[in-house]
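Okay, handing you the structure first.
Removed: one protein chain of the complex. Kept in place: all other protein chains.
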Amino acid sequence: MKQVQVKKPGGLDNLLLTEGEARDPGPGEIKVRVHASSLNFHDYAVVVGLLPVDDGRIPMSDGAGVVEAVGAGVTEFAVGDHVMSHFFPAWQDGRADCAAKVGSVPGDMIDGFAAESVTMPVAAFGKMPRGYSFEQAATLPCAALTAWRAVAVEARIKPGDTVVVQGSGGVSVFALQFAKAAGAHVIATSSSNEKLERLQALGADQLINYREHEHWGDKVTELTNGRGADLIVEIGGSGTLPQSIQAVCMGGHISLIGVLTGFSGDMPAAALFQKNAVISGITVGSQAHQRDMVTAIETNGIEPVIDRSFPLDEIAEAFRLQESQQHFGKICLAY
Amino acid sequence: MKQVQVKKPGGLDNLLLTEGEARDPGPGEIKVRVHASSLNFHDYAVVVGLLPVDDGRIPMSDGAGVVEAVGAGVTEFAVGDHVMSHFFPAWQDGRADCAAKVGSVPGDMIDGFAAESVTMPVAAFGKMPRGYSFEQAATLPCAALTAWRAVAVEARIKPGDTVVVQGSGGVSVFALQFAKAAGAHVIATSSSNEKLERLQALGADQLINYREHEHWGDKVTELTNGRGADLIVEIGGSGTLPQSIQAVCMGGHISLIGVLTGFSGDMPAAALFQKNAVISGITVGSQAHQRDMVTAIETNGIEPVIDRSFPLDEIAEAFRLQESQQHFGKICLAY
Amino acid sequence: MKQVQVKKPGGLDNLLLTEGEARDPGPGEIKVRVHASSLNFHDYAVVVGLLPVDDGRIPMSDGAGVVEAVGAGVTEFAVGDHVMSHFFPAWQDGRADCAAKVGSVPGDMIDGFAAESVTMPVAAFGKMPRGYSFEQAATLPCAALTAWRAVAVEARIKPGDTVVVQGSGGVSVFALQFAKAAGAHVIATSSSNEKLERLQALGADQLINYREHEHWGDKVTELTNGRGADLIVEIGGSGTLPQSIQAVCMGGHISLIGVLTGFSGDMPAAALFQKNAVISGITVGSQAHQRDMVTAIETNGIEPVIDRSFPLDEIAEAFRLQESQQHFGKICLAY
Partner (left out) sequence: MKQVQVKKPGGLDNLLLTEGEARDPGPGEIKVRVHASSLNFHDYAVVVGLLPVDDGRIPMSDGAGVVEAVGAGVTEFAVGDHVMSHFFPAWQDGRADCAAKVGSVPGDMIDGFAAESVTMPVAAFGKMPRGYSFEQAATLPCAALTAWRAVAVEARIKPGDTVVVQGSGGVSVFALQFAKAAGAHVIATSSSNEKLERLQALGADQLINYREHEHWGDKVTELTNGRGADLIVEIGGSGTLPQSIQAVCMGGHISLIGVLTGFSGDMPAAALFQKNAVISGITVGSQAHQRDMVTAIETNGIEPVIDRSFPLDEIAEAFRLQESQQHFGKICLAY
């Protein structure tokens, strides 16, 4: 079976395609024939060496496949079940308060899903939404769960709330879809009118081309008749935070879930406290969050938007597309 | 201008049609030409004398109309504005913790909207949803706001949650509509297959005829694969509470918003605490809740379901239809 | 090592003292020399046969002791650590939404702590508060955690809130102590002036002898100048619920955590919904709740109130004292 390994010092040219077959499952483990993964910024940081990992690490936090064998004592799954991964196998539910919970993310401190065959503890997997493909399922554990937690858990969006999503990456498109499923009014931003049209087709109610409106926070204020938005799903991080604080309503919510424009930067503290607004840092979610999200996806027939799928041995090409920022939605690996 | 008054000791045959013109508005007041009202159980209790009021009281808590004149210092509304009533003019926002808040419900301890002309403090009114008729707006301040508070405020339903609504009265139909707008899976109950079909047309995902399933709580358990529902919008009160406790999931929510089947009755306390479930008593909502609901209605294009409208002088006929329980959705007065 | 077993059909005269030594711990298990347990209504229901269990079951959900041996892969504890039990070993954190969580309560569907030697999965245990005795620790996993969840989790009591506690059983005394630690004003009820004095010594601010005030709900209303209490810790269940609904403030909270006066009974639904109050059913809590509680106990130096301790072979005497309702606080077994 094929697999991909990250070789020091990292870099897309340094990804190594090897052969490997996962061991038989021990007690509490399952062996899975993986059929798909999807690309996230976290995976990119691993494969190019921004986030250093052990030499030979198998990358990719997301995976979906079929159970091939179950170890002793496993009651959760049977051979043949379709399963998808958990970003935090150690975070069952509740508050993100335990260091251990973040210590074993697949594709980071332990091997991940860029492999056709894996054996992992049963907690590493959850159920796939019924009727969805492996590629669709593989888009969910990191990007969709992050968006879900912002919209449905932290900001707890209700019908009529206004939500701003930034650009057309995986998290933003899922945030748009979940916000619409929750009955919200969605304002989408992008630098491309063509992408804005696609966001509109997915349900965006109002559009802002931020090349035309550099101070898009003011534009959100204008579009909301001076009130501002209830939630800004902030994926840019430090570079866009001042605009998000301008865009949010009194008592509103900014979900800080990405650092695309910088790991640190200026934050207008006075504006934030005058608005009585909340910034909540979000790193994906728990297994309970994932179960709720899967139910929401099934109930509302939400279809993950996949830009393109690559075979496993073209993983470097897949990351180059991600790097180019030309994609819309998720990029997948299918194998 | 026509108006209706309740004469002691109450009763549908004792409703008196009189003439009256509201006074000019004083400081902080507005004068409104009322064009519609809608019937609630609370109004029924007033007009038949279950809830005794002063002799000559003008009933009806709900009203919608056009501003005819504004008193000194009024900045919220201008002549010509379309307005609808607040059930609790003294409850602006926040916790229902002040006795004063419940002391001045129109059509109860003060005069209400069964009158073509009224003059009231500005706090008695809020904005109508844009593009909606007076009759549609008049269905909202009591029934819809009660349903909104159950679904969107207390249980804070998110996409994928399961909601049970009982029957086809005004509150239940609004609860169904709000739950669907919030992305929920809705199970509707009724004693009539014809009504169940109409509930399905409005979005209900699963149906239970409770004549066929007296223990409909067990049927909900079955339909949810043993899990139970996240929210039961309980309008029956004491008579149906045991089934609701059976139907609710672990850690779920029962919104107790009506007492149609009795003001008091048996409650299986042991079952409730084993389920770690919550029963929350709900009496309508605040002005802030109403603003949020109006935005949700506009955003999602929710159309109030009106069974039939009567002219003001046929108010007794309107209440007889309500009494018959044959209606589906709301009954209105239009004038 | 000594242990106690429940023999069919149950009953205090049917408790059997036997000898038994727990097996060596397997992977993920620890072996504990138990030194103390404490009595709860749940245990009483088991030993007298109200809650039927398998023949030979070792009862008692609460236990505290010293780790004697650890199995392979156990990193949470080392030999010599002082540990106390978890009521729900399968409930780590978050919502009580999984049937599995309530399926393996020690002393009920699996063997419990009426034994000097036990071997259980590591999840069955948590840390004891530093500086506390085994008997003190053994009072915490069921009664204290129930009180903690009512006060600190569900009602989330803040300084200045008013809390009503009923009687002087284990849960009520802990609720009083936690409410005082949270800065609340506490009203205690009892049928005995002597017990009321002891509750006052523990911090109760106002006292009601409910033999003198059968309608103690009205007395609470009077003592709070008509406002009512923010939280009623309801341990009586159906028999006292009507008084609790009378006693609670608008928008207040009733924690339903016991059914001493009946498993089912009359509930004045109309009063509940007019008050916009909440009844939340509570069955103990999660491991995360227990960690928080242990920290709160350490931080505030809260001392569990122990009425009397019995040796393990006098377990029937211990339950007879509990049955008599003459105790104040907790009854322990020490061995």
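In order of appearance the chains are A, B and C, and numbering begins at 1 in each one.
Going forward, contacts are C-beta pairs under 8 Å (C-beta built on N, C-alpha and C of every residue); 3 or more make two chains touch, one makes a residue touch a chain.
Because the structure is a prediction, the values reported are computed rather than measured.
Contact with the chain not shown here comes from a single listed residue; of A:Cys249, A:Ala288 or A:Ala318, that residue is A:Cys249. If you put the hidden chain back, the residue from C:Ala152, C:Val171, C:Ile306 or C:Cys332 that touches it is C:Ala152. The residue from B:Gly11, B:Gly94 or B:Pro311 that touches the chain not shown here is B:Gly94.
Where chain C meets the missing chain, the touching residues are 152, 156-161, 178, 181-185, 205, 292-300. Interface residues of chain B with the unshown chain, by the touch rule above, are 27, 92-95, 97, 286, 288. The chain not shown here touches chain A at positions 95-99, 101-102, 226, 237-238, 241, 249-251, 256-259, 262-270, 272-283.
Going forward, only the chains that are shown with their structure count from here on.
Looking at chain A, no residue sits in touch with two or more other chains.
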